[in-house]
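These notes are about the structure you will find just below.
All protein chains of the complex are present and in place, except for one that has been dropped.
Chain IDs A and B follow the sequence of writing; residue 1 opens each chain.
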Amino acid sequence: MACIQCGRCTSSCPVARIVEEHNPRKLMEMIILGLRSDLFAGQLPWYCLSCFTCLDRCPQGGDVGEAMFAIRNLAVKEGNIPDGILVQAKSLFENGRVVAASKMALIQRERHGLDKEPSVDVQAVQKILRKTRFNKLINKGK
Amino acid sequence: MKYAFFVGCLIPAREPHYENSVQKIAPKLGIELVKMEGANCCAPFSIQSLDYTSWLALAARNISIAEEMGLNIVTLCNDCYESLLMTNTILKENKETRDKVNRILADVCSEFKGKTDVKLFSDVLYEDVGLEKVKDAVKRPFNGLRVAVQPGCHLSRPKRLHSSQRIGTLALDQLVEATGATSVPYDRKEACCGGPLRGINDEVALQVAKQKLDSMKAAGVDSIVTVCPFCYLELDMGQIEIKRHLKEEYNLPVLNFAELLRVAMGMDLEDWELKAHRIPITKVLNIAEAR
Partner (left out) sequence: MQKAVLVVGGGVAGIQASLDLANRGFRVHLVEKNPSIGGRMAQLDKTFPTMDCSMCILAPKMIECSHHPNVQLVSYSEIKDVKGSVGNFKVRVLRKPRYVDERKCTGCGICSENCPAEAPNEFDENIGARKAIYLPFPQAVPRVAVIDKENCVECGLCEKVCPAGAVNREQKPEEVELDVGAIVVATGFDMFDPSAIPEYGYGRFMNVISAMELERLLCASGPTGGRLIRPSEGKKPRHIAFIQCVGSRDRREWIGHPYCSSICCKYAVKDAVLIKEHEPNSLVSIFYIDMRAFGRGFQEFVNRAKSEFGIEFIRSSPGEISEDPKTNDLLIFFEDPITRTVQNIRFDLVVLCPALVPSKGMPELAKTLGIELDNYGFVRLEDSIRKPLDTTVPGIFCCGYCLGPKTGDIPDSITQGSATAGRVAQVLAAKEAS
């Protein structure tokens, strides 16, 4: 852990100005102090925009930006997944895309001379996601 | 110039007009876009947040499809760009991770070989087609149009991912100015639009979008130009939502930059494409007409 708690990440974060709870420096502090249960609970891991501003400005080379993803991966293992992402994850598993084309979009494509949307090899996607046990992960978040 | 065309999910699903503009301008600039059969979702940040390995494997499959095609990948969406570029970089540099991912891809598709590059459409225009050729193709310039360019986070961040030669945001500004518009500097230009939190925490997403729109308004612009379809959604649809929930109005038309270029090249947008914009864009188009 190279974090020197300088606070540059928090003062760069667009969300930290809006949500007091979301404080990247504080999250790093919690990691250093080993406060697992607080870190992975509730909304706390899910405010991050993954905009990488903190990562780019961190004088230690960006630990904080990567830690954000690690925190979420670990929170997910404990069953903490927001509904909005769960919907995307399920769509990914079932259709191979996080957002499936709406009927309206398909009609527009056909009507206006765009190629039919290339089909996803859903079987390949499911094979991969079964191997990584992704489907099991998302079943935890109910 | 031939590229493997990675369309992503959001554009085909919600913004087919963006793709339409790209398909209209590409042949005029000598770009051939070949569809990637069977390609899956890039695996954007939401999936990266769930499971790192799943993300790498999904992204790697897409890259291997392009490798089989023997072409470099071009994407329209910043999130797809970040996902594929980061995966490409990590797997090229780290043997252990590469082997792990190839084991997952083993009986699914061909392995990741590290033989291809990932580019954003705006970079292809700037680096491969060249600014001069783009300028030559402009027949109907947007003289006097003041634009807030929204590069989007993943166009230039994380900085260490991008080669030092790549000039990212500056290239985008020059492309926009090649259409005759002026790229107006504004305080929070490099900041996030809030798009990634749509559907997860709409309240915060809108507050972040508001920070951006306030900054653009303060700089006195006529229009916003986006690259990423998430930014487009957040700043276009977002203005309607902000009006409803936060009682603030901006009336800033949002164009994706392929549309900007298409109109500047002398082509007209069709009715269905105009309707795809929540904030009407007719006044922007009129600036191109009036010379």
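Annotations for the structure displayed:
What we mean here is this: a contact is a pair of C-beta atoms (placed from the backbone, for glycine too) under 8 Å apart; a residue touches a chain by one contact, two chains touch by 3 or more.
Note that the structure is a prediction, hence the values are computed from the model and not measured.
Here the missing chain is touched by one residue of B:Asp99, B:Asp187 or B:Glu249, and it is B:Asp187. Only one of B:Lys2, B:Lys113, B:Arg140 or B:Lys159 touches the absent chain when the whole complex is considered: B:Lys159. If you put the hidden chain back, the residue from A:Arg57, A:Arg72 or A:Arg97 that touches it is A:Arg57. In the full complex, subunit A contacts the hidden chain through residues 2, 4, 6-13, 16-17, 20, 23, 25-26, 53, 56-62.
Taking the complete complex into account, residues 159-160, 164, 187 of subunit B touch the chain not shown.
One rule holds in what follows: only the chains that are shown with their structure count from here on.
Per-chain Cα centroids separate subunit A from subunit B by 19 Å.
Taken together, the subunit A residues at the contact with subunit B in this complex read 14-15, 17-19, 43, 46-47, 49-53, 55-56, 62, 65, 69, 72-73, 76, 81-82, 84-85, 87-89, 92, 96-102, 105, 108-109, 111-112, 114-115, 117-121, 124-125, 127-129, 131-132, 134, 137-138. Listed in rising order, the residues of subunit B touching subunit A in the complex are 7, 9-10, 12-14, 16-17, 19-20, 23, 35-41, 43-54, 57-58, 61, 104-105, 107-109, 153-154, 157-160, 190-192, 194-201, 204, 207-208, 211, 270, 272.
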